[in-house]
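Got a structure here, written out as structure tokens. Questions coming.
Selected chains from the complex are presented in situ; the others are not included.
Labels for the chains are A and B, by order of writing; each one numbers its residues from 1.
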Amino acid sequence: MKGLAMLKIGEIGWIEKDKPKCGPRDAIVKPLALAPCTSDVHTVWEGAIGERHNMILGHEAVGVVDEVGNDVKDFKPGDRVIVPAITPDWDTEAVQRGFPSQTGGVLGGWKFSNFKDGVFGEYFHVNLADSNLGHLPDSMSLEAAVMIPDMLSTGFMGAENANIEIGSSVAVIGIGPVGLSGIAGAKLRGAGRIFGVGSRPNLIKIAKKYGATDIISYKEGDTAEQILEATDGEGVDSVIVSGGGPDILIDALNIAKPGAKISNNNYFGSGFGEQDTIPLCRAGWGVGMAEKDIVTGLCPGGRVRMERLAEVITHGRMDPSLMASHVFKGFDKLEEALLLMKDKPRELVKPVVLVEE
Amino acid sequence: MKGLAMLKIGEIGWIEKDKPKCGPRDAIVKPLALAPCTSDVHTVWEGAIGERHNMILGHEAVGVVDEVGNDVKDFKPGDRVIVPAITPDWDTEAVQRGFPSQTGGVLGGWKFSNFKDGVFGEYFHVNLADSNLGHLPDSMSLEAAVMIPDMLSTGFMGAENANIEIGSSVAVIGIGPVGLSGIAGAKLRGAGRIFGVGSRPNLIKIAKKYGATDIISYKEGDTAEQILEATDGEGVDSVIVSGGGPDILIDALNIAKPGAKISNNNYFGSGFGEQDTIPLCRAGWGVGMAEKDIVTGLCPGGRVRMERLAEVITHGRMDPSLMASHVFKGFDKLEEALLLMKDKPRELVKPVVLVEE
């Protein structure tokens, strides 16, 4: 079978591999729609997770089941499925401690295009099919559905961790597709005023549709100062960090009220100095005593999560297909889509590849 | 001054009283809009809280500040304000334990038309003005604003206590104005499928606008059975109880998944038998071990709550004015509005009185 792979740091290409084998509780899935992620770009061109050779990329997919193991009960070949970016080993210790995305060690629930071949192949392997796959409703567009595995799950997590109360105020730093999903998530948790920090017109348009009430752009001045000014110096009740460089937590802390949560769903790809550090600001953090807690997470995976997020779309609570700014048709367009993600033209929100031409 | 009072159990009437006196931290407020509540009906015609003589009724109001005490900092005469139904004594013990609605004893935060004269007077007294009043935005319609003090605060609490996750399923039993607000609250917390249990067409119409995806009517059969059937026997993730008789928790438990929360915002005005009991069903409750927890609350009051709920309206997250089905003009229409509440015609959602003719 064919797959779009990372050949080595800095290089991608199509390769041939054997079709993956299916364990007794696993499934083999053929993709229906795929989406490249900024993480794929980090992985290949920044070497963010270290060297990999001939590893098929990709972790955002919906597909159709091709094969299931003997112990799989709830899925059969032909079923249309949502595949989470994160596929925990549900029968391990970290689940019992309450942290399924961390099974088998730090970020261990993240397997696709990290520890094993990703979803950018003609077929791909899913561990624990009954626990990790979600049923894909017939009525749902593939452009919407393919946002569930990572964009919605990560973005909404940002909002869920932010301790949003009905009517409280939120700032979302960064309005790429994860930040946009964070805005939608903040609205879904009942936020009142929502600041979106970003400057690209296409993204701003969606941010407003998803619930942003105020747009803050760096072009108008320091963004933290603008938010403080807009809130009479008070700051906001919650901050969701979905973008920015290694010093972005400084802004986040400075705009947070005492007692506000800083919810991070940013992948810090690099830090400062030899020690590779992420700085907090001592004063803005209230010398460590202002109850500005910093809460983190890795995209929740698993079947219940996927099926609940599908419910959000089915019942019209939000429409993620708005983010599919560039839709390609044909599996062989994957490379073009991924390179688009790398180049990140100003009008890009998220490229999607529909496998059938 | 004039006020619409409970003369004794079963009897209301207009009475004359002295204008209330203002303590150093308190305010005297003139109403702009008022709404009668089912509780007023319980209080007068069912004697639900015992005998009261010549007590001015009402606890749902927005108004304009007439006078403030010397220690009040944030409000002055002329300010337009939202007045919570529940006005806790914020400097007491129950607040420090985390239960402001219970200050000074069980349900002690409920003062208006319970321990002291309510808001159905030409003037009324508000304790701890800085802590309990909220600023009323100029742009907000009075019909919308007067829903904040009790309907939204109580209804949303039902959703907040129900442990709703993004995309999880909810059933709201009872779709009077509190239940409708519970539906809106469930949507504001991110619910996917929302069952509304009720049968009156006007209410059903609003339930759907507020987010109900399925309407269940007793006219079509046993409501619990209908919900179980619609969920393949699984039941729902959360149940909000906003209506029903003393045995309504039996239905609630029977439609709850193991692990589901039963969130009650029903005022149980009567129970069964001499011991005045509210029954749970042993089997449906999983013999007390199925993690079907029963969570309760009294309408949250206080300034932060009022101003956050105002934000919900300001930013268009929901429109409570849809519930103002009968709008009266003139303070002297209060009696008519209250009697309408008592008679509860089929098309009624909520009567509102705008004080200025």
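In the analysis below, a contact is a pair of C-beta atoms (placed from the backbone, for glycine too) under 8 Å apart; a residue touches a chain by one contact, two chains touch by 3 or more.
Computed from a predicted model, the values in this text were never measured in an experiment.
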Item to complete: Since every chain is the same sequence and 2 are placed, give me the total copy number for this complex.
Response: 4
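In the analysis below, only the chains that are shown with their structure count from here on.
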Practice prompt. Could you tell me the distance, in whole angstrom, between the mean C-alpha positions of chain A and chain B?
Written response: 38
Practice prompt. Provide the residue numbers of chain B that touch chain A in the complex, in ascending order.
Written response: 156, 160, 165-169, 185, 187-190, 192-194, 213, 307-312, 314-315, 317
